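Step one of this worksheet: look at the structure below.
Missing here: one protein chain of the complex. Every other protein chain is in place.
For clarity, chains are labelled A, B and C in written order, and residue numbers in each chain start from 1.
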Amino acid sequence: MKIGILTSGGDCPGLNAVIRGAVLKGSRKYGIEFVGIRDGWRGLVDADFFPLQRADVKGLSKVGGTILGTSRTNPYEGDRGGAENIKKTMYGHKLDGIIAIGGEGTLAAANRLWNDGVPVLGVPKTIDNDLQATDYSFGFDTAVNIATEAMDRLRTTGDSHQRCMVAEVMGRHVGWIALHSGMAAGAHIICIPEVPLSIEEICEQVESASERGRAPLVVVAEGFKLKGQEEAYSDKGLDAFNRPRLGGIGEVLAPLIEERTGIETRSTVLGHIQRGGSPSAFDRVLATRLGLHAADAIVDGAWGQMVAMKGTEIERVTFEEALGELHEVPLSRYEEASALFG
Amino acid sequence: MKIGILTSGGDCPGLNAVIRGAVLKGSRKYGIEFVGIRDGWRGLVDADFFPLQRADVKGLSKVGGTILGTSRTNPYEGDRGGAENIKKTMYGHKLDGIIAIGGEGTLAAANRLWNDGVPVLGVPKTIDNDLQATDYSFGFDTAVNIATEAMDRLRTTGDSHQRCMVAEVMGRHVGWIALHSGMAAGAHIICIPEVPLSIEEICEQVESASERGRAPLVVVAEGFKLKGQEEAYSDKGLDAFNRPRLGGIGEVLAPLIEERTGIETRSTVLGHIQRGGSPSAFDRVLATRLGLHAADAIVDGAWGQMVAMKGTEIERVTFEEALGELHEVPLSRYEEASALFG
Amino acid sequence: MKIGILTSGGDCPGLNAVIRGAVLKGSRKYGIEFVGIRDGWRGLVDADFFPLQRADVKGLSKVGGTILGTSRTNPYEGDRGGAENIKKTMYGHKLDGIIAIGGEGTLAAANRLWNDGVPVLGVPKTIDNDLQATDYSFGFDTAVNIATEAMDRLRTTGDSHQRCMVAEVMGRHVGWIALHSGMAAGAHIICIPEVPLSIEEICEQVESASERGRAPLVVVAEGFKLKGQEEAYSDKGLDAFNRPRLGGIGEVLAPLIEERTGIETRSTVLGHIQRGGSPSAFDRVLATRLGLHAADAIVDGAWGQMVAMKGTEIERVTFEEALGELHEVPLSRYEEASALFG
Partner (left out) sequence: MKIGILTSGGDCPGLNAVIRGAVLKGSRKYGIEFVGIRDGWRGLVDADFFPLQRADVKGLSKVGGTILGTSRTNPYEGDRGGAENIKKTMYGHKLDGIIAIGGEGTLAAANRLWNDGVPVLGVPKTIDNDLQATDYSFGFDTAVNIATEAMDRLRTTGDSHQRCMVAEVMGRHVGWIALHSGMAAGAHIICIPEVPLSIEEICEQVESASERGRAPLVVVAEGFKLKGQEEAYSDKGLDAFNRPRLGGIGEVLAPLIEERTGIETRSTVLGHIQRGGSPSAFDRVLATRLGLHAADAIVDGAWGQMVAMKGTEIERVTFEEALGELHEVPLSRYEEASALFG
């Protein structure tokens, strides 16, 4: 049996641990031969393969990024794309199936390929934790740890200067990183895409914290939009001073907060450091387990499915189930956290 | 309503986050008045109380240890111990109930008190993750992160010297910390109390790793016992050279491995650093949520119960349910990990 | 003897360790009574003092920020400012002298006060390491560690996506943080205020790294200016697309690099996380030693001087000596590092 592995979409701490887990178990227990596919679907379309053996995955559980490279290519695009071409390529290289590690876009492409007859197994990857079919996805815990540690640092500088600190974290569509890092760091208000707030509501918490002698900490997911101003703050919109907007929502909020509360306010965009570097132990264990179970799933012929974490177990779900709605922060979780505000 | 909070047993990162969560929500949403009870059950027996207000818990989510102090006192011991005395003390101080944060011993005492008419609510605390009634307990993730980071360091020194490194981690009765940190760090063999192994089985993995050019990493939980030698390696037993044993199992294994394999072997006992310091983000969130839900449970009069994590939710279980068997590593999880060995 | 302590200017990891060192030694060995002065010179002008005793400084060596608060107030401004008013305030509160912990602006003010008859002792604080009179200043090592760790993370995401990563670090006038963190993280080009480079020179290194299969890492100090375009990129200037500039130099460089090299380029501004949080061990030791020596200097009546690190020793220098030129990166150090480029 010969299986290709690819990683697709934004990188995420734990990708290498999945690869290592699948290759170690697959090659040794089941005698599977693995090939690495370079740069996501692009490498599959271009037949850009290389042998992936035990020695190639040694020491990888702690290594960030992906040794396979990644891209955002769609396997149906281009002259050589599409299920028929891919099936020919796979036939030519004697590939019996593909493990595709990726997020929603990747899994949607995987599902389409599977429906078109390409044997694909999915492994969920989303640093934002936005997939319904898995309790947690690897990379998320690492991102939350990095964001939390950064906020711990921001707090000391905020306290010394009696400043309000705004920390912008990842999360275009869902607020999980903001919710968890904000709870962990003791934020005074958490702004997530699922719960629009007005600038007045935000400033109320800022002032309340300030009155208690605290340096206010505002955590905001990049996809948060101010209540009633969703259009004005769109990606192509204007900033608070009617200039074409370059920065993120954190840079929108900071001057508004300062203007209304009179409290000196600074914004920090955590950016790409949230998705790089060595994974946390939690993510290493989760990613390794997903890789191990992917090897099992291949032997079981569980194509068209995805391995996923439920409670403390790894289970299988069909792509159909996996690709439902976005895993948003439920209102109950936001309300739970809001008991810590104000 | 007036509620006392105590922390009992070995300390654990996240205790302060529970206290903060309960006090913030309880005092502000429900108007509960909190008192801190010093040093676990001892403070309850001795009426060693102090007011615990919002300002006292500020900034605590990231602080390791417990501001309440802790001890291993049994509330039924001593002249002033026992349910009747405690009820009188509580009546005298107008305490309507107790939140007891602790592990199995603490919860057993809490259950006995509850059966004797003392209103107690439990919050599970076990760095070893050995309670059945909760998927994860706070402190565990922090300990696994610390152990993993230490092993990452041990590996580089092992690689440079072509040495076998033995890392002894916490876990007297269950092997969760060893299992998770060992998987995360890429151990070549993991030794846990639930799965006795012979020295031959261990050395086989050590030699196999060495033959592949790796510096072998052996992770061992403190409660691991060599197969067939459970007596010889008991706490009062002799060491590998028939001397009275002072060190832990790591110091037993290292010379045995070196003797049999001829590979230079060094042992490191991670010890108390695993339970100290700032909690990981995961543990801060979990502990904070347990504290928030403890406040809800009190208002609901859910005495004799414990808040616990199930999947991604916080639920309530009775003490009876919580105090069943130890949450051991199931064989399936050990076998899952063992695909990474040899 | 009664001494006031103040911290002034931007906060910096290690401020609390200085305070602790001075108070512990001063109060116990020399019987000095200390008062804390709130928010820098503002607190001195406003007589905003509070007692500072041994118990107040416990555990402070590892705590970021400053328990005294800080501000950028000039002691000569305002109705109540000026040397004569300050001398009256000090006389009224029986203050025999002031320890002023701060950077160049603070030390210049301290020097003026000293020349006007106010007994002031200086402790150098500059996260940018821009003071000539001290080999290293506390806070710098912590900032370099944080920046380096962030770049380690950026590299893995750069490698996975074959992107060029631009990291903007602190350093308005000098490039020490960029130089050290860039060397530590293996940057392919380091851009500092002291050494103007053209965009062509930068892109040459980016392309060279890319051709060798590396994801290029560009480290840029916030005060770097492109050769020949110092005006265009001034603080009030236009960005690369002739829009009013909001972001820093990192956001200027990234699109220029992407445009010229065709390599996808992302910019990250590390910002305030570089100056917050717990100090590194190096900074704790340095800051503690400066505090200890400040206590000695007071007893010796060494007013008008500053304690400073020379080699491995703490010495005293006069304010005059301390306030010479900025401690820039010498060309020899830049050339030394440039052997690692291209």
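The working rule: contacts are C-beta pairs under 8 Å (C-beta built on N, C-alpha and C of every residue); 3 or more make two chains touch, one makes a residue touch a chain.
Being a predicted model, the structure only gives us computed values, none of them experimental.
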Touched by the hidden chain, restricted to displayed chains: B, C
Residue among C:I101, C:V144 or C:V252 that touches the chain left out of view: C:V144
Touching residue (missing chain; options C:S8, C:S181 or C:T268): C:S181
Which of C:K25, C:R42, C:H161 or C:K225 contacts the chain that the document leaves out: C:K25
Absent-chain contact - pick from B:G64, B:P119, B:G171 or B:P216: B:G64
Footprint left on chain B by the chain that the document does not show: 7, 10-11, 13, 15, 39, 63-66, 69-71, 146, 149-150, 152-162, 165, 239, 243-244, 246-247, 251, 266, 268-273, 275-277
Interface residues of chain C (partner: the chain not displayed): 21, 24-25, 28-29, 54-55, 58-59, 61-62, 135-136, 141, 144-145, 147-148, 152, 155, 180-181, 183-186, 212, 214, 278, 280-282, 284-285, 288-289, 292, 295, 310-312, 336, 339-340, 342
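We adopt the following convention: only the chains that are shown with their structure count from here on.
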Chain contact graph, described as a line, ring, star, complete graph or other shape: line
Most centrally placed chain, judged by C-alpha centres: A
Chain whose mean Cα position lies farthest from chain C: B
Centroid distance [mean C-alpha coordinates] between chain B and chain A, Å: 30
Rounded Å distance between chain A and chain C, as computed from the means of their C-alpha atoms: 34
Chain B-chain C separation of Cα centroids, rounded to whole Å: 41
Chain C: positions in contact with at least two other chains: none
